[in-house]
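To start, the structure under review is shown below, and the notes come after it.
For this depiction, one protein chain was excluded, whereas all remaining protein chains were kept in their positions.
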Amino acid sequence: MSNKALLNKKFDKVLVANRGEIAMRIIRACNELGIQTVGVFSDVDRNAPHVRYANEAYHIGKPPALESYLNIEKLIEVAKRSGAEAVHPGYGFLAERAEFAHACYEAGLVFVGPSPRAIEVMGDKLAARKTVQEAGVPIVPGSEPGLNDDELIDAAKKIGYPLLVKASAGGGGKGMRPVAEQDNLADALSGARREAESAFGDGTIYLEKIIPECRHIEIQILADTHGNTIYLGERECSLQRRHQKVIEEAPSFVVDPEMRERMGQVAVAAARSVNYVNAGTIEFLVDKDKKFYFLEMNTRVQVEHPITELVTGLDIVQEQLRIARGRKLRYKQEDVEIRGWAIECRINAEDPYNDFLPSTGTITTIRLPTGPGVRVDTGVYPGYEVTAHYDPLISKLICYGETRGEAILRMRRALEEYRIMGVKTNIPFHQHMMDSHRFLSYQFDTKFVEDRFSMSEREAVDSLEAAILATLVAHRKDQQASQIVAPGERDTSNWKWLSRWERLQR
Amino acid sequence: MSNKALLNKKFDKVLVANRGEIAMRIIRACNELGIQTVGVFSDVDRNAPHVRYANEAYHIGKPPALESYLNIEKLIEVAKRSGAEAVHPGYGFLAERAEFAHACYEAGLVFVGPSPRAIEVMGDKLAARKTVQEAGVPIVPGSEPGLNDDELIDAAKKIGYPLLVKASAGGGGKGMRPVAEQDNLADALSGARREAESAFGDGTIYLEKIIPECRHIEIQILADTHGNTIYLGERECSLQRRHQKVIEEAPSFVVDPEMRERMGQVAVAAARSVNYVNAGTIEFLVDKDKKFYFLEMNTRVQVEHPITELVTGLDIVQEQLRIARGRKLRYKQEDVEIRGWAIECRINAEDPYNDFLPSTGTITTIRLPTGPGVRVDTGVYPGYEVTAHYDPLISKLICYGETRGEAILRMRRALEEYRIMGVKTNIPFHQHMMDSHRFLSYQFDTKFVEDRFSMSEREAVDSLEAAILATLVAHRKDQQASQIVAPGERDTSNWKWLSRWERLQR
Amino acid sequence: MKYISTVGNEEHIIEIDKEGQITVDDQIFAIDFQHLTDGGLLSLLIDNRSLEAIVEERDDHWEVLIHGELYAVDVKDERAYRLAKARGLSTEVTGEASISSPMPGLIVAVRVKEGQEIQKGDQVVILESMKMENELRSPRDGTVTHVYVSPGQSVEKNQILATIGDNR
Partner (left out) sequence: MKYISTVGNEEHIIEIDKEGQITVDDQIFAIDFQHLTDGGLLSLLIDNRSLEAIVEERDDHWEVLIHGELYAVDVKDERAYRLAKARGLSTEVTGEASISSPMPGLIVAVRVKEGQEIQKGDQVVILESMKMENELRSPRDGTVTHVYVSPGQSVEKNQILATIGDNR
């Protein structure tokens, strides 16, 4: 597909080809720009906020994503039927599928994102490494493309151990194997190849040096269709579990203005190397000596984009839509300025006390934290059933502070205010982290959560109170059952014991 | 009372001598600073959020404010009983009562605010005019203190008509009389004096020139106990009804950087003239030629403080607590920078289609708008009864945008998302205003809402949809009553007609 | 089932017979109507247009909240509607109209005298409540038949303050 396969023109109706919090995020941005929205839903999402808040909504199939949110033909059909002129893919699902961007182009729909070719190149890790390297971007030391196992074993000698066997296609840690010494390499190669083959239908693998005690820091960029590309500073994303980010912050405490400028310029060069258009993110690994290496580029809006919005004052999703409409960027690099500190906690339906096992069930109660410096992006609702069909993200809790310390203290406050019942969430994990000395003192890398973080540090402070409250409620239930309480004698909607001051007023 | 009557020392527990959204605001700020909070409540506020979120809560009396939130002895007693070391008065109630600040001082409690003397001087309009004028602050042309009616009639000749007869004490428009020509002056004087006498027990009145087509613009200042005073820019507060602000924005489109600096310096001078400490606001009238005149100083946190927080990035209530703890300001004037635009809409329980009559009743449902750039400060809850005892403020809806236009568009989105049932609210008024060309094009002054704004501009867009929805619900009720729906045949928790796509799946 | 539903001065004839379908003023729409378990929220897809609303029953009408606006809707089935018409209970004001206090408060001023002729919208009473003075105005042209309150008097919610009758 040629790089020409990119439409940009004014449009007034957008199909939001996604669900959950990001669908809501996009609908709100469209609403604020006076753009009509078309939502889509699978059987289980009929009552989801993104269906209720969109101007129009269409059913597209059964809960499994393959039969709904990944069904390209169906989505294009809905776009045409509803008269949508553009498509915003959000993140996940079809966001990084070149064929979807291409199908939109073929159907005369503006794809709110980069060209199919840019998606394709950056989606193939080996091609991406080659392309950005030619543009002068430092990459993690590793093997050349197209080597067979024997050649890879030779290459490993030059790269040195420990190293990582990686699949060129896909992501999410699939087809990845760490190798400590040469003896284990051969097995790792065949294993990884098999896994990649089955997961992505592409067994191409390569080697990457493992950088010890490294951080994951990424740069947000914006590129318009007029050749302007700017960077919006960095995000510190080292806190991960199984290659899933759990907490992100902006700015990063290891990045000073000079380093920010260098990383930013490298990120812009990487984007230019594929004539990148729209919002994108370049992920880097940063070693102990603050040397940084290109890891990969995400060719779509990032889950953690809000922290950049809070410190720069920009609205990234609105910018995506403006760029797709063919507008020039309103900001020059020198207009972009970082103020304050922002932290995002991903609130997932999982049990932090039990290996973070996903927790399915129906959400019965939600109370969101509000007030100064607190933003919640969410797509769930009371009555929402957490199923295995979709990712376990319940919401993104984002806090702003004048300093990192104040952002952390505000996050503690917001986590404490947050009420979700019906499923277990990782809120206690976030509370532990906000209290953790290593987190407060920046002493973490990409391995911290998995290897060196434990939930047991913090004892259950309110266990006695919990016992009392459960007992009071149980007692009430007994009373009502055994009719000790004469009906009507008490307002059942607000049953209670009379407290001292009330009795005084009798 | 001497200016020495001001304690400042470290404290770890604060009594929040208020209710509603501002009590919540203060509790959150304390929580974020690791300060314990003590809430107080009247009979009707037992279930209010500020009671549930405070670390401790004490009942202080009956619903009428005089028997609870205005009961100084009771509040001091609770402070001592709970071991609170400081008191935050919020706004309204006792916030600008010098005797309360003094009582706290006498009880060895830190009063989070200025000295009793500063409150006293600024609370007396004539004294305030005199004091700031001596400090070189321009004031609205008017009469000297201590004139009798005949002298006032003479003074009126020099001042010129139209003019305003004002009471020196109190506020809220009481004892205020506009006079167009000399013939009506005598009656106005006696009338105003009577009203002031009965309202404030002080019949002192004076004259002020009426400035035609003027705007109300105020400057937020912060002053620490070490002699540092800075200004945080201005707020445009011209949109008022009966001397009550309804919509505020920051910055003001009539204030350029040069004018901001001049107003700021004048505001700082006014504050210094009473050795002001803590957060305060200097209100100015600004005429067509952008000349500004001191109107009065509010010696407490302002309802509309959040818009300044959003454009400066500072947390004003946290600063209040730091200052009261005796800390030096962390910011110099040159560190304060205005970024973007913020608008606040005051959501009141009142009927915009019926002379804004207060609407009493019980709130049944609340859904707050969320997402990027939206902040809601609220103190009400489902089950909350709006009574005549307290002001009708339900919440403050605050939106941030990169530009004024974007802040307005976001406010429209947020107003549309906001759901409150049980009482009528002025949300439709705000929606009208956000659509009004005069508002969009800055063409308004302090008289705009009362004299030239009408609700009828905008037609009820969804009336047909409303008819359909009411009919669907009524029909359901009929069906259930007449048992047409066999029990169990449908999930009553989510009753519906099967739609096409569902039938297809059978 | 056929209903006549009134909003302001619009009347709509709404028929609900088939599943997933509704007829409004003889026009057919496909609908998917959902009650959420979440505090009275409703979601309606009507020909794929999406609407979220809250509907609550009041004494004599339905209150509907859509996009921030509150609508008062009167819903009658055919029979009830005919009866109402027959009884001449149409919407415009006739007979004596009474002005009652929308909330507890203090009477600050009474602007009319008994026997006085007034216009719709004229001030009748000034009521102070919630720290604000509120003007209560006449809902119709007519003559003041009774004034039940005087300045300084405090009143309860829904207490009748004055009545307006036809001009003689």
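Brief remarks follow.
Letters A, B and C mark the chains as written, and numbering starts fresh at 1 in each.
The rule is short, and it goes like this: a contact is a pair of C-beta atoms (placed from the backbone, for glycine too) under 8 Å apart; a residue touches a chain by one contact, two chains touch by 3 or more.
Keep in mind that this is a model prediction, so the values were computed, not measured.
The chain not displayed here makes contact, within the full complex, with A, B. Of the listed positions A:Y293, A:Y390, A:F439 or A:F453, the one in contact with the omitted chain in the full complex is A:Y390. Touching the missing chain, out of A:R242, A:K288 or A:R452, is residue A:R242. Touching residues on chain A toward the chain that is not drawn are 172, 242, 244, 355-360, 364-365, 367, 382, 387-388, 390-392, 415-416, 418-422, 424, 427-428, 431, 460-475, 477-478, 493-503.
The missing chain lies against chain B, touching residues 39, 46-47, 51-58, 82, 381-383.
Assume only the chains that are shown with their structure count from here on.
Within the contact network of the assembly, the step distance from chain A to chain C comes to 1. The geometric centre of chain A is 48 Å away from that of chain C, both derived from CA atoms.
Mean C-alpha positions place chain A and chain B at a centre distance of 38 Å. Chain B and chain C have CA centres that are 31 Å apart.
Residue positions of chain A touching 2 or more other chains, listed in rising order: 47, 53, 383. In chain C, the positions touching at least two other chains are 32, 34, 36-37, 39, 41, 45.
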